[in-house]
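Note that one protein chain is taken out, while the other chains of the complex remain in position.
When the chains are written out, they are named A, B and C in that same order, and each has its own residue count from 1.
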């Protein structure tokens, strides 16, 4: 057992997998010489040489190249520096990556990972603070994961790299320095599609993703002070969903709050709310409450940004509404 | 009153608006000399000369150019040939078009229209048959409309062109030949954000978009034979939503089916289902039923494509489930 | 067929594949008129020398990517005509079980890595494969076939820059047929000759006669060799012409008759035939052509009798979600 930062856990997973399988290569902007702007890939170039490449600023083509490199025997791990740039990758994801396994009648698999980080809270502005989870989660054929703990970061990145299909790996700029226990000796890989009960509770289920899990935990703490027992579920995998975990919790609590840092309208919380209605309508004593970013661009100034990005207070308020 | 095809109604709206306002220009691939691959822009180049331009195949840049041309005194109408190519426009939409009005503190408006057409059913294959409505509807600052009748096509295109903010105008390849009454003398423009009751009913509300409205009408007919009275609402505007129309209908019927031709997971029907839960939970006697495309690429062969794209039979079945 | 100078046998084989392709196109035209096709079909009549000459220059383990107009590449690469026709008609026996259709045929076994109906997408596709091969230290190459319209896309620029920067083993074969859909090249491109752009990436660029199958073969062969030697990418602009319009949905009216007539006179099959007759005699050439046409006829007959695929929800084997209970 070692305590390490989230970024270090990712780095460890990359090193372990690259050492194990030499068809893996890592590429992206500023990831080799500099080790990544969030230092996730630090030291990889020294260890793995040409298999770690700095690239020109060409997200659209880099994503398309990952697709076909993966179809022809390699396992690329591409870093897209900010989730705000995912729109540049979307054509390759929706019109290329997502189709071939089916359209070519299972002649190919496509083992690549697209790592990126999103989220706001630190004044990076309208073009560097978004969570566009819903856009990638909408695409069939892709898996989408978003670990919160360093241990999950390592396990899920290893799982993503070994997956035969494309995995979008969503990190968060405010998670990189989070510390946690990582059992380096444990050589297991995570299972994509399994949620984690971050906190057990009886009265209301809070489903959250990425950094919002931490906010949900804070909200649960606050609610506990009011005598409300909130269960916090860290989805970990945005697609596929762990339906069993969701329905089991809602069956117990009969109330649900769903939280995602992206925009509300047509956002990821809409799918969660609709999924709960699809599978647990009769268990619900109240409508599912959605907590998401306000439907507007993310402003720079701190007092404005704070109002747009959801946090613990919003989650607690939503839980109170659900229970009212 | 004249009977005209949907494509002709669009053409009429473009002519009328371009004649009225010479800051409007129309550009896109194959839209000038050839008049558009669906002939929507036929004859415009002859009438308006340089204000109608064929472009290189450069969707990403064309969209970005529409944004800034609109910020600096023009009213561009851009045609993106297939909705499948919307991912190429998304960076300009999400990182440029959607932000400036707010981020620049209301120094600018952005009156442009992006017309495109989506949908399947005629063997155009995985890269030319999709409905990516959810991706654009997720972006705050954009309006998204999808008229079904020729009259609405004309009114809403005129409204979209006059709107001070970006409007994504979604057409459908199977609607262009649809005929309907258009009152050429009526110089009104549509109001974006108002739904239309396509068929009144008492037992179940079917909310549908674009061509799916026609399928919903067929389903309602089928259900009528079984003694079920279905109300069909043509949303017309996917964003903003006509909440009053939706809640009023659900309050009456207590059952809802929501239909969109795009994929199900994180798709537009998720927002509709969640919205109904948000605003009409207590009116619901059963969970909202979603009808959407299967979560997979759209295959070419007819027997396969038919299974992936939803139709009247799926809508009728969903209504029966809702009422069961 | 990778020796520097093609043998008589090789030349005849290229000719056969061009005739095979032409006959496919003409049959498709008839079937369309008869209302028996589904979706648009993009014929390559008059351009057969590009796809056939280029694929003939490939080694067995090279990759090729192509466009929505890929029939000459499919057949040039040696795909089974029956399974190509079956795919075009959405049959279970097609290369993709009818899932792909004519624009999206892919066959991994021959390295024919697909038609692609997103304009320009064949360019980064081949570039990504080249990167994959380079990283594994393999002396193989990838060939990207794309159009003059596609050359104006952003991904063309990004791919060429990356390929030249990293000296990737890829050959960019620009099939310049004067139009992108209905728009003439002069209204799409800021320069008349696209090979000049190669200098902007520090790679060799040349313009060749795309209707001369031997010229295509020679240029592509040299560029593939160069790529496999680790000397990086090249751009080859093959000038040709699309005599039958953009697709079966094309309503025409924008290609001047005189222009079409001029290019018909330079039909790549006529040119190849003339050269071959000189070399091998008319009898052998005619026999070859007759056989090719018969092969395509047989392919149509067999493929059209093949079954349509049946839908099966895609659960176990695939990344796609199962159909949710009851609904779509």
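What we mean here is this: a residue touches a chain if its C-beta (ideal position, glycine included) is under 8 Å from a C-beta of that chain, and two chains touch if they have at least 3 such contacts.
Everything numeric here is computed off the predicted structure, so don't read it as measured data.
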Chains on display which the left-out chain touches in the complete complex: A, B, C
Of A:50, A:244, A:285 or A:307, the residue in touch with the unshown chain: A:307
Residue in contact with the excluded chain [from A:19, A:57, A:188 or A:224]: A:57
Interface with the unshown chain - residue positions in chain B: 23, 25, 50-51, 53, 55-56, 58, 60-62, 64-69, 71-74, 76, 91-92, 95-96, 99-108, 140-143, 165-166, 240, 278
Absent chain, residues of chain C that touch it: 152-158, 160-165, 187-191, 196-197, 199-203
Residue ranges of chain A at the interface with the undisplayed chain: 29-30, 33-34, 37, 54-58, 60-61, 84-85, 122-128, 264-265, 289-297, 299-304, 306-310, 314, 317-318, 321
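Everything that follows uses one rule, which is that only the chains that are shown with their structure count from here on.
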Reference chain A; chain at largest CA-centroid distance: C
Distance from chain B to chain A - Cα centre to Cα centre, in angstrom: 30
Inter-centroid spacing, chain C versus chain A (mean Cα positions, whole Å): 39
Touching two or more other chains - residues of chain C: 97, 99-100, 104, 116, 118, 154, 314, 318, 320-321, 324
Residues of chain B touching at least two other chains: 60, 84-85, 126-127, 265, 290, 295-297, 299
